[in-house]
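For reference, the structure I am asking about is given below.
The complex is shown incomplete by one protein chain, all other protein chains being positioned as in the whole.
Letters are used for the chains, namely A, B and C, taken in the order the chains are written, and counting of residues starts over at 1 for each.
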Amino acid sequence: MNKLLKEHLVVAQNASGRNMNVPLYRFVGEKPGPKVYIQSSIHGAEVQGNVVIYQLIQWLKTLPICGEVLLVPNCNPVGTNIKAGEYTLGRFDPVNGTNWNRGYYYDDAFIHEFAQSIDDEESTESIKSRFRQKMKQQLQARLSETWGIGLAQHLNLKLQQLAFDADYVLDLHNGPVSTRHIYVPEYAKASASLFNIPHVIFMPNVFSGALDEATFCPWWLLTDLVSSKRQQPIDFAVEAFTLEMGSQEVISFQNGEYDAKSILTYLTAKGCLPESSTLPEQMSRKAVTLNNYKTLFTQQGGIVEYIAKPGDIVKKGGVLARVLNVDNLDTDRATTDILAPCDLVAILHFPSASVLSGTQLYKCFTEYFELQ
Amino acid sequence: MNKLLKEHLVVAQNASGRNMNVPLYRFVGEKPGPKVYIQSSIHGAEVQGNVVIYQLIQWLKTLPICGEVLLVPNCNPVGTNIKAGEYTLGRFDPVNGTNWNRGYYYDDAFIHEFAQSIDDEESTESIKSRFRQKMKQQLQARLSETWGIGLAQHLNLKLQQLAFDADYVLDLHNGPVSTRHIYVPEYAKASASLFNIPHVIFMPNVFSGALDEATFCPWWLLTDLVSSKRQQPIDFAVEAFTLEMGSQEVISFQNGEYDAKSILTYLTAKGCLPESSTLPEQMSRKAVTLNNYKTLFTQQGGIVEYIAKPGDIVKKGGVLARVLNVDNLDTDRATTDILAPCDLVAILHFPSASVLSGTQLYKCFTEYFELQ
Amino acid sequence: MNKLLKEHLVVAQNASGRNMNVPLYRFVGEKPGPKVYIQSSIHGAEVQGNVVIYQLIQWLKTLPICGEVLLVPNCNPVGTNIKAGEYTLGRFDPVNGTNWNRGYYYDDAFIHEFAQSIDDEESTESIKSRFRQKMKQQLQARLSETWGIGLAQHLNLKLQQLAFDADYVLDLHNGPVSTRHIYVPEYAKASASLFNIPHVIFMPNVFSGALDEATFCPWWLLTDLVSSKRQQPIDFAVEAFTLEMGSQEVISFQNGEYDAKSILTYLTAKGCLPESSTLPEQMSRKAVTLNNYKTLFTQQGGIVEYIAKPGDIVKKGGVLARVLNVDNLDTDRATTDILAPCDLVAILHFPSASVLSGTQLYKCFTEYFELQ
Partner (left out) sequence: MNKLLKEHLVVAQNASGRNMNVPLYRFVGEKPGPKVYIQSSIHGAEVQGNVVIYQLIQWLKTLPICGEVLLVPNCNPVGTNIKAGEYTLGRFDPVNGTNWNRGYYYDDAFIHEFAQSIDDEESTESIKSRFRQKMKQQLQARLSETWGIGLAQHLNLKLQQLAFDADYVLDLHNGPVSTRHIYVPEYAKASASLFNIPHVIFMPNVFSGALDEATFCPWWLLTDLVSSKRQQPIDFAVEAFTLEMGSQEVISFQNGEYDAKSILTYLTAKGCLPESSTLPEQMSRKAVTLNNYKTLFTQQGGIVEYIAKPGDIVKKGGVLARVLNVDNLDTDRATTDILAPCDLVAILHFPSASVLSGTQLYKCFTEYFELQ
């Protein structure tokens, strides 16, 4: 059966001078195969992924794998433990506002340079292996900087050292109040239907700091460079996704089981689970390109009832939310309706009823289409 | 018809040196009658009361009243506007941790002294009027202190100056994740069934700083002192309640209408609404004395699924919550069930899935009984 | 020489499910003698006490003691590690606003009851020993509560279990921006001059939740009860102090050495350091009773220059601070001076230039007198 290796990775030190570490659960199959990396809770309030990993671990105790599956729950021991009032201030470093999911490494120039080093004979496996090695040297160099690096970036690079070894990388997140959705790089479009997730965002080859991008952008660019040089497609078979599995600040063991199964379905299709034959569910899957995944900001402050629920389809002009203004309760300006600017699917909304102007009220699919 | 007077009361000044004020909506009936005072959102994240007041205002535009109804929504302009992450840090002053609902004034000695000034002939109306006048002098003296007073206390006293004029005082709150419940002073037990609220906590004559207590404790003690002196009961007909109308950080216009009706029902019974004949709903109302309204604290930290929902009846030994420990996902210590220490009704639970040890996980009715 | 025993005490568990502990440094002398307990940083931003304990440890490596000295630096591993912006939010639990130094145990009734158990023959030593034992049973009972207890209270009781064994208890704090001052119970007035601290506050026998009070109040009351019963004074020789050693959010190894020496001077006088002959410094020591240690609150919001520095003597009408109002920079209301309401010594002031109305601007000695 699979072997389970368990260790802890130090990623920071707190103000008491104590190490803060991350648990690593590494399942090694008896047979060779692809490597899988799954982490959760880089944003400290997005905790459902930990339950998904718990459920995956229950499966992997008995379900043989080919290759390796590395599971890293609660991968941000700092962000998980910052309370501000009753809630977890998990999205950014409370000291400086740095988003915990924006400090991964990517360097366009490095990849171009590496591509130069590939001759036409080199096998895909050899390229992959050399690229990983070079990339990890880059990561190590940054981690060893004389002047040091920031807390969030240090955490990100330590995790990226683990993730960059993998062929399949899943970063488990939650939205504020949210329905399930997944970010999929355009080149891996076919994999979108391998998960049981009804809302899909297709990502271009643009890096803005997140783990999925830090994984797929280098391989994507390398693929393009080598393919173009060789005049024939090369396929590194590396994929990376951000999965948003419902709302932050709540967990559900039952939902966790559902999402674990969805991930097992994907891994089955990728040949990681030789004895599994689970197939993706039949469901409507709606998709958008990233530029059509839009944020609706409030124009005014007040108290809000969220009328459109995550997953709801709203027609142009339909009511998304109703804002109460306490200074005008006796007039017809007591309430203002916020309307859909176009046909849309409400994917997530802000988690508090109190908003200032300029608040991200809803994120919506516009110009969406059905996946086949 | 009722007259509506609208003004703003300055209660603080912010760091920009600008006044922060509270809107006052005062309905004055054509006929004399009792005074009613209703405020909401002294805890800044507990915003549903503003919707209830909005709905009350819609009613009071056409429903004649006797006496006066003073409505004070969003009564804490500081607490309403402190964000810490996406949520509102509304329960305490972010500077010093002072609970916004613990700085009202009560002075046992002052009431004993006042009671001395009452002779056996003085009418109930005269006592009420003199007591209010003296009490407001006390409040003004504190507000005029040479050395000043703290922000929360200043806010509380400014509101108490308004509330102490009233015969019926309702302070509208929400729990974290909560079912409807109401705090009722024991002497007003009969009024518990006049609201459409299924969970009732009976309060003793003990002051711990909140507005309801700051209202009923003085009158209760005065009642006892005069009754005992005169050897016959005196009734000042003053009542005060804290209504907890569901969960913080969400609003619902529909629920607001339900709770507005519930309040109108109470006011109807008290003779404030001569043309209303609305009666309380038939429902099971469970009650406890305050000492049996218990808080269950966590013994460990971790991530929690709240299995018992607010309002659920749980038998001794039943599962309330399940805690996940990320360092033991592969062992049988991965999850720990938190069990009901006795038969109970879960009234509210903590609003975040992430808890440290010593967190107020649930508040529960124990030794509860059915109200008739 | 002294023996050093080092261990860690678990006091909480964080949201990752991990133990949070406090380091204990216990020096045991070769000869018997009194027990000393010194803790620091119960308020997480007040870190200078940790340096003082560091300096004490350097001394105690070579300076023989009688009895025991237990040093507990960084005694609040939760509060030390909550950042909100660049500063440490160390004064209260960020979840609920509970001051970390208000949850120690004291029960008047328990002490009266215990006093009943003392017969006229019982020796002082025996009473002390039995009282400590009973008290620790009380603490254990609270820590073992079926329904649990809150995080701050749990921490406090765990520390109190250690502190209640001691004869001399020092709780090391800092003010916001502050000069050195010390809280001394009135019965230990004579000890005020044994420290090198120029400002002294004399405390009455009133418990409001802090460690010093939780130590001296029980012994004080017991002393009074037994003395009164026996018609002759009994002396338990237990003393407890809160030392405020300058400002929060800064440390200085040099100041730490000064304050360590001051504590060694006290311990020398108390017979804990047989080979030390250090004597208190000659200095002016100003003192007040607690009711004359007054807080000046702002009446307005704005930006403040603190003109009176901690330690400054200001005459009635002298300028303490100047407030800038950004909306009136062109008028003579641009600045407002805040004046001393009476002759005073400024002991500490608020640490931020931005204040709302109702901010604790200064704490001041009024009606102060010179200690002889």
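Operating definition for what follows: a residue touches a chain if its C-beta (ideal position, glycine included) is under 8 Å from a C-beta of that chain, and two chains touch if they have at least 3 such contacts.
The structure displayed is predicted, hence computed values, not measured ones.
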Touch with the omitted chain, as defined above, among B:42, B:57 or B:95: B:95
Where the missing chain touches chain C, by residue: 4, 6, 23, 25, 44-45, 47, 50-51, 53-54, 57, 61, 71, 73-74, 80, 83-91, 176, 249-253, 303-305, 322, 324, 326-327, 329-330, 334-335, 350-354, 356
Chain A residues that touch the omitted chain in the full complex: 12-18, 78, 84, 91-93, 95-99, 146-155, 294-303, 323, 325-328, 341, 354-360
Absent-chain interface as seen on chain B, which is shown: 14-16, 74, 77, 80-86, 88, 94-96
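Basically, only the chains that are shown with their structure count from here on.
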Chain nearest the overall Cα centroid: B
Type of chain B:chain C copy interface by residue overlap (half), same or different: same
Averaged-CA centre spacing for the pair chain C and chain A, given as whole angstrom: 47
Inter-centroid spacing, chain B versus chain A (mean Cα positions, whole Å): 42
Separation of chain B from chain C, taking each centre as the mean of its C-alpha atoms, in whole Å: 35
Residue list for chain A, restricted to those that touch at least two other chains: 74, 80-81, 83-86, 88
